[in-house]
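A single protein chain has been removed from this complex, and every other one stays in its place.
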Amino acid sequence: MELKEKAFKSVSRKNHPGDTVVDIGGGVKIGGENFTVIAGPCSVESEAQIVEIAKSVKKSGAHALRGGAFKPRSSPYAFQGLKALGMEYLLEAKSITGLPIVTEIMNIAHIGLFADVDVIQVGARNMQNFELLKELGRLDKPILLKRGLANTVQEFLMSAEYIMSEGNGKVILCERGIRTFEGVTRNTLDLSCIPLIKEATHLPVIVDPSHATGIARLVAPMSYASVASGADGLIIEVHNDPENALCDGDQSILPSEFETVSRKIKDIAGLFGKVY
Amino acid sequence: MELKEKAFKSVSRKNHPGDTVVDIGGGVKIGGENFTVIAGPCSVESEAQIVEIAKSVKKSGAHALRGGAFKPRSSPYAFQGLKALGMEYLLEAKSITGLPIVTEIMNIAHIGLFADVDVIQVGARNMQNFELLKELGRLDKPILLKRGLANTVQEFLMSAEYIMSEGNGKVILCERGIRTFEGVTRNTLDLSCIPLIKEATHLPVIVDPSHATGIARLVAPMSYASVASGADGLIIEVHNDPENALCDGDQSILPSEFETVSRKIKDIAGLFGKVY
Amino acid sequence: MELKEKAFKSVSRKNHPGDTVVDIGGGVKIGGENFTVIAGPCSVESEAQIVEIAKSVKKSGAHALRGGAFKPRSSPYAFQGLKALGMEYLLEAKSITGLPIVTEIMNIAHIGLFADVDVIQVGARNMQNFELLKELGRLDKPILLKRGLANTVQEFLMSAEYIMSEGNGKVILCERGIRTFEGVTRNTLDLSCIPLIKEATHLPVIVDPSHATGIARLVAPMSYASVASGADGLIIEVHNDPENALCDGDQSILPSEFETVSRKIKDIAGLFGKVY
Partner (left out) sequence: MELKEKAFKSVSRKNHPGDTVVDIGGGVKIGGENFTVIAGPCSVESEAQIVEIAKSVKKSGAHALRGGAFKPRSSPYAFQGLKALGMEYLLEAKSITGLPIVTEIMNIAHIGLFADVDVIQVGARNMQNFELLKELGRLDKPILLKRGLANTVQEFLMSAEYIMSEGNGKVILCERGIRTFEGVTRNTLDLSCIPLIKEATHLPVIVDPSHATGIARLVAPMSYASVASGADGLIIEVHNDPENALCDGDQSILPSEFETVSRKIKDIAGLFGKVY
């Protein structure tokens, strides 16, 4: 079953010469010749935590900082993020390290808090929250769109089309694993979609090996495989104390592990003509 | 793998004596001894269309009218519903037939238009749009919550918990098929979840055989199977001109077919002590 | 995505007037107007066990006895069945009760032991063991073909075609659940396939609610749903001591529960013009 390419307009490579390179601020670009790494904790837990992690991932080569202030959780009784306070801490980490920040939006009513955020993330559960996509399409700000757990590549690109159809062309796609019968990993990382997406669209596409596998020990090999598959970057969960993380500790690597991974990524990216 | 029942609070049958019966207006109830059928087109297309269908499904025994005014579509270029105008037509059909109406919300900003709607539907794609769930949880109005395409029963009940945790206990669950490798049907109807859900929660649960199968010829047998599985009701797509329907014509049955289905449902429901 | 009906020859309803009714001996038929119930334990454990269960399920209305002598197990270290001795016990139960017997073959080299077996079962894991299918196609004996865990309806019918292409037209199909992301049930029972299969082929199709769900409490409601979906019969695991069963105790119902289920099945079958 082929992709139905006729359904694509703004996202189609046929209608756009060359690769889209999204400038996310601080001199950092995603797409084209660049290999870009976003790193940081699942959620912002305290100012000290986010600043410390930001410093260490920057030192190891990360180009941007991730961290959740608003967290989508299956249970209403689970930690939902520090919200406005988390945003403050993120911006503090940005001002100290200069790293552009990437954080998730769950409600367009919160948009005021995102004014100084560099990249707004749409999580997997909201990939087909079309009303949110349209609102984000009216902004002039990079959007990181994650693939839904049960969404096809066709639907993924159509959701990017929702954003672009409203005028915002700064869309970064992110594969983060799909739901299958295999439960030994949190999700099943679908790397085959990377070259398919690169063929079909000019938009950059990155990989989230942390959510895809849910297992910290698999983050390194899946990061390497992602580079080799032709991805434009990675978004990796790094935590300075995974065992006590408020969220997703099992899939977070230590700053020291990130440094090793980062060095190896650089070597592999070089083989593919990518600049890390 | 068992359901993790400890995660359930308000939705848990352990914390609630007997079945919840949701009164959706017009003397219609869902849950308990009742077997309730909601019927109508995928989307409201014109006043004449919705009124004609409403009259015919009422005559055949439907208890409530469905019809989409806001339509979630994979493509931004597909028909997105008549929106405010569609709501007007729906309310007109309600005032003529007395049938309570069920229609989908996609954006909490639209809530003003839903004041006279009897049941607000949350579609599969928004099952984990937690911000929307929380807002709906603050209303005093029945919510029809559809199971997401790739969501487990555990997650489905946790999303109901999101609504209930804010105070709204009028939640009606709806199984509508999950995504699997089998593509000959639009989705795979998971009827085994019905008795599991009935065990775990006091909330009523109905089935949507139209979206589950995507094939009009399968709506009748899957409706019958749903009754026999222990469901509390059905939501069925009925269109007076499926071939020219603006949306989902392939899965819509004719009013005349609905009449036949309705009669048979009554017989089966009787065997299970349900009043249709 | 439609079934590719052109691929079907012998199995196609287009090439065969009316329903195939398979005579499995002892006056028992599967297909057409008949609703046929096969019951018995997962595996034959002793002569006393199988004879006792056979007597009780016969009393409650079962038409045939199931019981495994050769058991396909994921682990080579798990109980693999009583093999030749199990066959002896099964035949003893047949001679005492007159119930035709249904048991699984895993290796064509064992065929000599199956001479007096009434229905040879091909398990889900062997649905595409084409060499086995071809050998069974050369026999003049009913074959119960179970759908594979990850096989489409298209592939299922093509495997029946393998048997029929060698001359054996006595094929009984059996839906027993498919593998999906939902792990709360052992598999996901795909009842929508029943009316699809009945449309496409003249062969009878039955349902195995025990393997489909893996949960004894779900066997009754899924049996009822199967009848209502248009199936021609059921194969149900019944054990007189589920807690100590050597295999699949969790999904086995007691003879007393089977009696209740059997009575209700009769009522539902009656509504669909089926004779139980």
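Note that the chains take the letters A, B and C in the order they are written out, and that residue 1 is the start of every chain.
Basically, a residue touches a chain if its C-beta (ideal position, glycine included) is under 8 Å from a C-beta of that chain, and two chains touch if they have at least 3 such contacts.
Keep in mind the model is a prediction, meaning the values are calculated, not measured.
Participant: For the chain that's not shown, point to the residue among A:Glu33, A:Asp116 or A:Glu182 touching it.
Facilitator: Of these options, the touching residue for the absent chain is A:Glu182.
Participant: Of C:Glu155, C:Asp250 or C:Asp267, which residue touches the hidden chain?
Facilitator: C:Glu155
Participant: In the complete assembly, which of A:Ala64, A:Ala150, A:Leu234 or A:Cys247 touches the absent chain?
Facilitator: A:Ala150
Participant: Across the whole complex, list the residues on chain B that are touched by the chain not included here.
Facilitator: 1, 150, 179-181, 183
Participant: Which parts of chain C face the unshown chain closely enough to count as touching?
Facilitator: Listed in rising order, the touching residues are 7, 9, 72-77, 106-109, 125-126, 128-131, 134, 148-150, 154-155, 158-159, 161-162, 165, 178-179.
Participant: Touching the missing chain, which residues of chain A?
Facilitator: 1-3, 150, 152-154, 178, 180-185, 188-196, 199, 212-213, 215, 217-218, 221-222, 224-230, 264, 267-268, 271-272
By our rule, only the chains that are shown with their structure count from here on.
Participant: Roughly how far is chain B from chain C, centre to centre by C-alpha average, rounded to an integer in Å?
Facilitator: Centre separation, chain B to chain C: 34 Å.
Participant: Provide the list of chain B residues touching at least two other chains, using ranges where the numbers run on.
Facilitator: Those would be 150, 154, 178.
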